[in-house]
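Only one structure is covered here, and it is reproduced in the block below.
Just one protein chain is left out here, and the rest sit where they should.
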Amino acid sequence: MTQNEPIVVMKGITIEFPGVKALDGVDLRLYPGEVHALMGENGAGKSTMIKALTGVYKIDAGSITVEGKPQTFNGTGDAQNAGIATVYQEVNLCTNLSIGENVMLGHEVRGPLGINWKKTHQEARKYLDQMGLGHLDPHAPLNSISIAMQQLVAIARAMVIDAKVLILDEPTSSLDANEVQDLFAIMRKVRDSGVAILFVSHFLDQIYEITDRLTILRNGQFIKEVMTKDTPRNELISMMIGKSAEELSQIGAKKERRAIGADEKPIVSVKGLGRKGSIQPTDLDIYAGEVVGFAGLLGSGRTELGRLLYGADKPETGTYKLNGNQVSINDPHTALKHRIAYSTENRRDEGIIGDLTVRENILIALQAIRGMFKPIPKKEADEIVDKYMKELNVRPADPNKLIKNLSGGNQQKVLIARWLATHPELLILDEPTRGIDIGAKAEIQQAVLDLAEQGMGVVFISSELEEVVRLSDNIEVLKDRRKIAELENDATVSQETIVDTIASNNAGKEA
Amino acid sequence: MAGHNTKKDAGNPILKRLLSSNLTWSVVALIVLIVICTIFDHGFLSLSWNENTGGLAGPLITMLQESARYLMIATGMTLVISTSGIDLSVGSVMAVAGAAAMQFLVSGLNVWLAILLSLLVGLVLGCINGALVSMLGLQPFITTLIMMLAGRGLAKVITAGQNTDAGSVAGSEPLRWMANGFILGIPANFVIAIIIVCLVGLLCRKTAMGMMIESVGINQEASRMTGIKPKKILFLVYAVSGLLAAIAGLFATASVMRVDVVKTGQDLEMYAILAVVIGGTSLLGGKFSLSGSAIGAVLIAMIRKTIITLGIDSAATPAFFAVVVIVICVMQAPKIHSLSAEIKRKRALKSEAKAVTA
């Protein structure tokens, strides 16, 4: 790439919180016209580094230079004035304003009578066109477009304010494949205009697709700065988690399929289970000790089927048999009483109860089954919390921390602990590995295999086909809110098999 | 140097926790008001034995007597606010329950039956709030605002628009004692109120009720997904709030054995909300502190007592009230704490820099 001067040089950045050094002498250089990724596991210091660069945290030691000028950021405003723009995971735009107004916010075109809205929207259209977003109507309200599109609008906005550095903190975590490609197209445009992009993502494929340069952090320390194209994946991963490549390769092997015996009875057997607008009537059997993968694109109905099995949405059709007995599961409380648990894909809104402690978050579902006025005895509660926190390796190992202060991966572990504490026969895990780092991901995958080994039925829902293929015994393939195939996941099945199954099925369109 | 540092580190966390606790600032405010009153009126702290009533007498005692009703409504309000709701009807429910009690007594009902029935009336009104909020999913603000207006009307209907006076009804002593009597010299209504607050506290913390209420207040959908039934919880808190408001209504009316359909409980929903906020429960819901609200309730009574003691002009009393509450809230604001921490840090840095140069 261009070997000109870096726009931003951060040198020896140290940030201390009471009791911990979050960053210890970290360096970072951002070059114009490059996409630069910050790599590291959760807790490595990526977010802290970004917060130092955006002025959220004050640095305790080190220096920040922007375009050769030393800077002291006393707040986000200072960083913005220096030309550093940020697009967060949760889009920070005004959803009730129009797209154009959001793009131009603070830079509206003024006329003699105040803001000239017509010209403002024209100007907005110009910027949107530049970004390849010409198909968006600047007059439409922002909340009329998808979250993914909103993110792109946020990036367009960064261009209006003439940013030199654009920070994208996990922009892809909630996007599907097409949306990621739209995002990358815009990132390339922005990059080619000479802006330095700082990018954070947990998806290695994306890192290799879009970035030019990497800075690797581990435990708040600077490990290395490398060019992406010169760094093989296994080398990158071992730098991130500090383990050798050989140790890692063990996690990746595909599990051997467990065949269902002829005399085995399913734990759950549903016939024609469905709900209008959610999923068409579906038949499904789940056996003890079996991992059933739900594969399909976003909106295929994979989550909806999981929610119906749990009663999170009320089924409208079909029969539900549990160990041979007819039941009706219409709400989560009933499902849990029947020892069915569901871990949501939407961890923040439907999973964690942020202001409660880790301990309370683990115990709450078990408590809900037992009833409000039958508190779990302290001794039993301590044992449960202690056992699952150890088994799932929750970090920090302090049950009295508020769950909202834990990293995504550890929140996920706590949620799994919550469901395990209810001793489910069937555990439905919806995207349990989304948005969490590689180490925690491997731990959760291992936990899934162990649980099935112990005789639990597990439904594993994921948008990453690779892990579905690796962990499942049987795979239900869904498309357009219908189940289209059931694959016995033996050695012949691979990601391509599933992709082909989805691509070759046109039944949904005919219907 | 090192020794000095460790000592400082050991002492700081406790002090820091104390300083950032809402409870501490409420207690400080309480003490400050008492000190101000004592400076103004030297007899403020004096206690004497009143043969007439069989209890202690003195300014502090009347303050505690008044605080009983605030304790009741603040406790109910705490639970409601914790579910990120609000109950604007507590003042009106007080009037309805009080009106019912007085009217029952005048119409010759047995005093215990009158007490029981008027508590039932409060409970029913609370249940109506709860049903509308939980089952129909109406906004708590609107639902309880309607109940606030309807309740006033209901109180007037019950007494036919009169301020019913049960002062001369024979056999009403138990109710009169509830508001005016003494237990071991301490006002009976205060003792009853504290016992009820403790009971509610025990119920919340020794069972899973408190955790579930908080859970619903923090994230209703996530709570549903854990198997909690949020509708049940919402219904429960409004019902409890109605019942406690009825008790407060009995305290307020039995104190003079007379209901004032317009004035009884007027504006008290605001006092209850203030007590809860001063006590450290966020209006956004979630974690709640009953002890905080209880101190908040006593503090409200103390502010009113201060107004009387200082003889503040009646036109200026709302302003005085507002100023005191604002000062307390400002002292509790996390921004103020980080500000003072920042000043300390800067000072420390400066002295360190001086030490280095020297």
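Think of it as A and B in the order they're written, each chain with its own count starting at 1.
Simple rule for what comes next: a contact is a pair of C-beta atoms (placed from the backbone, for glycine too) under 8 Å apart; a residue touches a chain by one contact, two chains touch by 3 or more.
One rule holds in what follows: contacts and distances are computed from a predicted model.
A.B. asks: Any idea which of "Molybdopterin synthase sulfur carrier subunit", "D-ribose ABC transporter substrate-binding protein", "GMC family oxidoreductase" or "Acyl dehydratase" UniProt assigns to the chain that's been left out?
C.D. replies: UniProt lists the chain that is not shown as "D-ribose ABC transporter substrate-binding protein".
A.B. asks: If you put the missing chain back into the full complex, which of the shown chains would it touch?
C.D. replies: B
A.B. asks: In the whole complex, not just what's shown, which of B:Asn129, B:Thr144, B:Thr253 or B:Thr281 touches the removed chain?
C.D. replies: Hidden-chain contact among the options goes to B:Thr253.
A.B. asks: Identify the residue among B:Val106, B:Ile233 or B:Ile247 that touches the chain left out of the display.
C.D. replies: B:Val106
A.B. asks: Taking the entire complex into account, which one of B:Leu15, B:Ile39, B:Leu136 or B:Ala160 touches the absent chain?
C.D. replies: Touching the chain that is not displayed is residue B:Ala160.
A.B. asks: In the whole complex, what residues of chain B lie against the chain that is missing from view?
C.D. replies: Touching the missing chain: residues 41, 43, 50-53, 57-59, 62, 65-66, 103, 106-108, 149, 152, 156-165, 167-168, 180, 252-253, 255-256, 258, 260-264, 266, 304-305, 308-309, 311, 313-315, 317.
To be clear about the criterion, only the chains that are shown with their structure count from here on.
A.B. asks: Just curious, how far off is chain B from chain A if you go by their C-alpha centres, in Å?
C.D. replies: 43
A.B. asks: Can you list the chain B residues touching chain A in their complex?
C.D. replies: 206-209, 211-212, 214-215, 218-219, 221-229, 286-287
A.B. asks: Which residues of chain A touch chain B in the complex?
C.D. replies: Counting only chain A, the residues touching chain B are 312, 331-333, 335-337, 342, 344, 349-356, 360, 364-365, 367-369, 372-376, 418, 422.
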